[in-house]
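Heads up: the structure comes next, in structure tokens.
Apart from one protein chain that is not included, each protein chain of the complex appears where it belongs.
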Amino acid sequence: MARIELRNIVRTFGGQHAVQNLDMTIEDGELLVLLGPSGCGKSTTMNMIAGLDSPTSGQILFDGVDVTQRSPHERNIAMVFQSSLLYPHLSARDNIYMSLKRSGLSKQQIEARIAHAAETVDVTRLLDKRPSQLSGGERQRVATAKAIVREPAGFLLDEPLSALDAALRLSLRAELVNLQKRIRTTMIFVTHDQIEAMTMGDRIGVMRQGRLEQIGTPTDIYNRPETLFVAGFVGTPPMNFLKGSLEQTDGKLWLVNPSIRMEIKGEFASAKPMKNVVLGIRPHLMRLSEAGSSALPLTVYAIEQLGNEAIVICDGPAGEKIRVVTQAGFTAPIGARLDANFDSAAARLYDPATERVVATDGAN
Amino acid sequence: MAHPDNSAPAPHRRTEVSNLSFALIISIPVLVFLLIVVAYPLAYAFYLSFNEIRFFGGYSADWVGLTNYANVLYDPSFWSSLGRTLRFTVETVILTLAIGLGLALILKHLPPGWRWLRALIILPWAVSPYGAGIFFAYLGRGQTGIGTSVAAALGSDQTFNLISANFVMEYLALGAAWNMAPLVAFFLLANMLTTPPRLYDLAKIDQMSHFETFWHVTLPPLRFTIFVFSCITTVLAMKTFDYIFTETQGGPGSASAVLTYTLYKISFVNLDLGYGAAMSFFLLAVILGSTGILYFIWGRKEERQ
């Protein structure tokens, strides 16, 4: 178990920046999820933490000790690779054993550790099977046992669930979180699946084009996304965006576009007027309502019934798709006119030029 | 393809041997060996090709510049041999791939209890080229061959020679295909078995004919393998010497004297080493040129997919 610090990490591949000026600290015993689309640098970052790749510049510290030049083994990290990679020619037991072969432990100690690790993830009865004889979920558990048997300083997982079917992912997700809380190890989990990130992480680091966009708790990331990218990437259904301008009249701030004029309240009321702005509002925070000047005129495009609620997907006035979550069983014909309303205090404002949240007098 | 060790120039890591030094430690001895035993003969042949070598009245080598190369171009037997080599190669490639494909289709449709037949069909591949030459020599000759047997069965008392001056190249190509097709069949079969069965269901729903199914479902996944074996078979057919040597010795007359056989005669019978060396570089150029052409007009298209 260790506190892992990345200091100004840069990694270039033939002139291309894979990771740029990355600063990040993962606390001891924390489960951090690195989230981002493919090619965003999250796997490169993980490989550098593991010691499989070296940063072009910058430092990596484990508990304050610089390990930048150390091999994966010397860092005492454990890693589960994509598709739960295992040695195909070895039994599950031997695969787990390979993690300890270089550890200098005695035979009895190793056997005890293997037995314990196998028990922890419930693979004892699979120990004599080869990877090809295991199902995807079983392979994932064996890979986990192979990782935890080392009692690692850091436990790194590179999209280990991505090849599995949805039901299995769901249960393995919970298993991994449960395991991480029981053994209290520092864990870094890489994924491109925002639901996986939201459900598993103590904190989430969202990456894009080699940069860390935002790092914070799932609640933070969901409620207070710092950038347009994070706002759009996290959340199901995704956040709605409305374009417009910010105008100040009568000491009040207004969002104005050809179909709506709405007073901005709450934390963004103190923002400065600007010509171009993007307002983001979660579908859960919108209500279908009567027509009115502050209401958004919508045309029904499709309705998704989820049982406990319904998602109404609409064409907005500027042709954008607007989603509204409403009560289950709601029906309307395709093409019907609807109006939607929301509390502007719950909305977020972004500057499309910088793609960052609009500055206010408040905490931001 | 994703490389497991994707080391773009990574900063130095002290704890491990770098890719380059590991690669060098392992491959230098082999590469040096290959350099000596492959490059040396090549260089020596290159030297010979600029000289006239004489054995009578003591060994002598006279520098003649490009004369040998020029003489090759004016030598009618070079051009006729080259023609035979190309004819043999084209026919061998087509027959090998067609027969390989046919065998693969048969093997694919075998019911589970008959799979042992696969182990029999592979056997011609294990036969040496000189062995195949002997087999097809006896099979084809008028006195001993199957042509005469068939003719006799039909009531004739004539000999029927399959190794005739007009068709000897075709007969040779058939034997070469017998030798090489099983390997092609095995690789094509492995390829075919990876085609999802659902595609055949789709073809049925679309009411494709047998031929359309073959053309649109079976064949497309095989194209890369077919390309690779076209190249391999081309190189092997152009290099072939022992097979033709044991089967026809270039005969009847010189009807099957392909480039390699003509080269053998020039160098080992006429002992005209300089001239033979010069001609061998033309052969090498033809081999590399043909695979190059195959790659540029066909291979690049397959790779892009």
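Note that the chains take the letters A and B in the order they are written out, and that residue 1 is the start of every chain.
One rule holds in what follows: a residue touches a chain if its C-beta (ideal position, glycine included) is under 8 Å from a C-beta of that chain, and two chains touch if they have at least 3 such contacts.
Everything below uses one rule, namely that contacts and distances are computed from a predicted model.
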item	value
Listed names "Aspartyl/glutamyl-tRNA(Asn/Gln) amidotransferase subunit B", "Polynucleotide kinase-phosphatase", "Maltose/maltodextrin transport system permease protein MalG" or "ATP synthase subunit a", matching UniProt entry of the absent chain	"Maltose/maltodextrin transport system permease protein MalG"
Per the touch definition above, residue among B:Tyr69, B:Phe167 or B:Phe241 touching the missing chain	B:Phe241
Touch with the omitted chain, as defined above, among B:Trp63, B:Trp79 or B:Trp114	B:Trp114
Touch residues of chain B, complete complex, unshown partner	1-8, 16-17, 19-20, 22-23, 26-27, 29-31, 33-34, 37-38, 40-42, 44-45, 48, 99, 102-103, 106, 109-111, 114, 117-132, 134-136, 138-139, 143-146, 148-149, 151-152, 157, 159, 175, 178, 182-183, 186-187, 189-190, 224-225, 228, 235, 238-239, 241-242, 245-246, 260, 263-264, 267-268, 273, 276-277, 280-281, 283-284, 287-288, 291
Absent-chain interface as seen on chain A, which is shown	50-52, 71-74, 77-79, 81, 85-89, 98-99, 101-102
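Going forward, only the chains that are shown with their structure count from here on.
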item	value
Averaged-CA centre spacing for the pair chain B and chain A, given as whole angstrom	55
